[in-house]
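Missing here is one protein chain; the remaining ones are kept as they sit in the complex.
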Amino acid sequence: MTGQAEVALIVGGGPGISASCARLFAGAGMGVAVAARNVDKPVLKRLAEEFGVRVFAADAADPESVADLFENVTGALGAPRFVVHNIDGRPREVFRKAITELDPGPVLETLKNSTFSAFLIGQQAARLMLKLPARDGHKGTILFTNASAAFKGYPNSGAFAAASHGKSGLAQSMARELMPQGIHVAHVPIDAAIGWEQPDGTRSHRLAGETRDDNMAHPDRIAELYLQLHRQHRSTWAYEVVLRPWQENW
Amino acid sequence: MTGQAEVALIVGGGPGISASCARLFAGAGMGVAVAARNVDKPVLKRLAEEFGVRVFAADAADPESVADLFENVTGALGAPRFVVHNIDGRPREVFRKAITELDPGPVLETLKNSTFSAFLIGQQAARLMLKLPARDGHKGTILFTNASAAFKGYPNSGAFAAASHGKSGLAQSMARELMPQGIHVAHVPIDAAIGWEQPDGTRSHRLAGETRDDNMAHPDRIAELYLQLHRQHRSTWAYEVVLRPWQENW
Amino acid sequence: MTGQAEVALIVGGGPGISASCARLFAGAGMGVAVAARNVDKPVLKRLAEEFGVRVFAADAADPESVADLFENVTGALGAPRFVVHNIDGRPREVFRKAITELDPGPVLETLKNSTFSAFLIGQQAARLMLKLPARDGHKGTILFTNASAAFKGYPNSGAFAAASHGKSGLAQSMARELMPQGIHVAHVPIDAAIGWEQPDGTRSHRLAGETRDDNMAHPDRIAELYLQLHRQHRSTWAYEVVLRPWQENW
Partner (left out) sequence: MTGQAEVALIVGGGPGISASCARLFAGAGMGVAVAARNVDKPVLKRLAEEFGVRVFAADAADPESVADLFENVTGALGAPRFVVHNIDGRPREVFRKAITELDPGPVLETLKNSTFSAFLIGQQAARLMLKLPARDGHKGTILFTNASAAFKGYPNSGAFAAASHGKSGLAQSMARELMPQGIHVAHVPIDAAIGWEQPDGTRSHRLAGETRDDNMAHPDRIAELYLQLHRQHRSTWAYEVVLRPWQENW
């Protein structure tokens, strides 16, 4: 009777926050779906085998693919009450490029993958959740992971600054609209690299070649925060949580 | 052996967030101290009798009184690892007054009660905590309750806008300084009225005469958030959490 | 010898800020180019006839069209030292729509017209300006008009909030990068409707059906500010100017 458990949909299939969320939410008894462009990653196979997570192929920047995703997830597990948009969206070509050196194609791709996909996911989530019965006034939670670029436009980071600011503006507008209708919209800018233990005992994070030691945010702890946010009572919903590891320089 | 429990100090003795924190932290096994100017309030007597909370008289805007407070709390319970500054600080004379109508005395009092007392409390807390042994890298938590006036200067609210913005600037500076040294500094602007159940079944909140129904933030839930913040691992410390109840207009 | 006058390029061909800038800059002796998608508008014909403004057809959201535009303007008038991105970018379909009602197509169009076109224009401007000889340390000015949605995500305005925040993030990143290289990047959020005198004596503004009287920002005055910004010495460049008319409610 998986369909009767609370359903969570995590958009983005990386081995960091997304995988930690999938494990934690499944362990908490939820039916968990993960959406990713590439569903052949080993991490997704392990999530499916070990935690019963359902993996869905989807392009979060494509309107039809996103509409299909929500239909498929709902058909398989039930309508999700907890949707996490956890996509960074930067193609490698935009990393640390001066504004004069950027190719327009990857810049537009960044906006589509990050800001536009946040809209598409948020919109479908809102449409479904608004039809759900409220539980203690709460119909569902839409959570957007973001970066410190949501607040600060760093040099040599124009595409990401634009996309992250854009996602922040979208989240704020959606919060004002949807929170009075029973949907908790939360925006979580993480001013940190994300890192976790590797099989060889070292820690790794999403930006290859930049390993640092213990000032990285651990994705398991971020997942715990996300679950706390989902479980908050509507009288004290946190709209925005700014996360920083202890040693971060800001 | 109270002295060996973890010690929390709550500065501000009102029946809302402070009392909820005191009950929750005591229930979690902490040694709890509450500091208030007026220690004769019935709520404080109940906290002492029913929850073993220790109540200390202190003027949080007075340097000597604050220094004495930390000495007394440490002597009675041990050095606090969790300090909550929960003072609004507005005397009634500054409420909804045009800038031209404000008396300078209460304006300065607002700055002293809110911004300056936050400095005094934060400074003494930091001095004590820096000497404590770290537990998993964490020496202590300093938490500042704030209002939406921390971000937005509303009309007819000049004194409070100044004091709340000031408290926000102080918290940010302290976070940058102290988080790398193992002290979690958290800033929690609450964009809501605070309300809770009254003996007669209605809900009440701190601004008399403005009762609203269920769009008030419940202080018990705020206390839960505060405890979660204190228990966060340093790899993902939340610096700032913006709280809004579901129906808040912002 | 138009080519030797200082050259300004205004991107966006509306009858408000763009037309006011074109008239003012031409009157100040600059060679003025205006780029618009539709070059058949009466306002553009009048600018050409009465002020010698050169009008260029361009789609500011298309990389090739933007590259052509800068080549054509430079060929005809010389390299522009003052480039104004003055595009709102919202198609009518996204106005006052709940997040659940928006069509994805116009949402993406908003991001392209506003944020992405700001990148394309800014990038081409930067490439040209960096090669110019500095005058008192100043190689050129890139100015982005924006709206209050750059700071605040209003309800029923998700697409515009995302695009305006995105433009703000881009501008900040470009400022950090380019100001040390002699290019003044300025971001001007205007928290107001724009209005000006009509032939029939009334005032009009860009949002049909919402005529208000004298709390609209006059585009001639905005153009004056823009020229002042271009003429600032680099020791005191204004990065951001937030404009509000006196009666604006914020």
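Chains here go by letter, A, B and C, matching the order in which they are written, and residues are numbered from 1 within each.
Just so it is clear, a contact is a pair of C-beta atoms (placed from the backbone, for glycine too) under 8 Å apart; a residue touches a chain by one contact, two chains touch by 3 or more.
Predicted, not measured: the structure shown is a model, and the values here were computed from it.
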Omitted chain touches shown chains B, C
Out of B:33, B:47 or B:178, which touches the unshown chain? B:178
Consider the whole complex, including the chain that is not shown, and state which of C:31, C:78 or C:182 touches that chain. C:182
Candidate in contact with the missing chain, chosen from C:104, C:122 or C:245: C:245
Going by the contact rule already stated, which one of B:31, B:80 or B:166 would touch the omitted chain in the full complex? B:166
Touching residues on chain B - with respect to the absent chain: 63, 98-100, 102, 104-105, 107-108, 111-112, 115-116, 118-120, 122-123, 126-127, 130, 149-150, 152-159, 161-178
In the complete complex, the non-displayed chain touches which residues of chain C? 137, 175-176, 179-180, 182, 184, 190-192, 214-218, 221-222, 225, 228, 232-248, 250
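The criterion applied here is as follows: only the chains that are shown with their structure count from here on.
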If you take the chains that touch chain A and keep only those that also touch chain C, what is left? none
So which chain ends up closest to the centre of the protein, judged by Cα positions averaged per chain? A
Can you compute the centre-to-centre distance for chain A and chain B, using the mean CA position of each chain? Integer Å is fine. 32
If you average the Cα atoms of chain B and of chain C to get two centres, how far apart are those centres in Å? 46
Two or more other chains touching the same residue: where does that happen in chain C? none
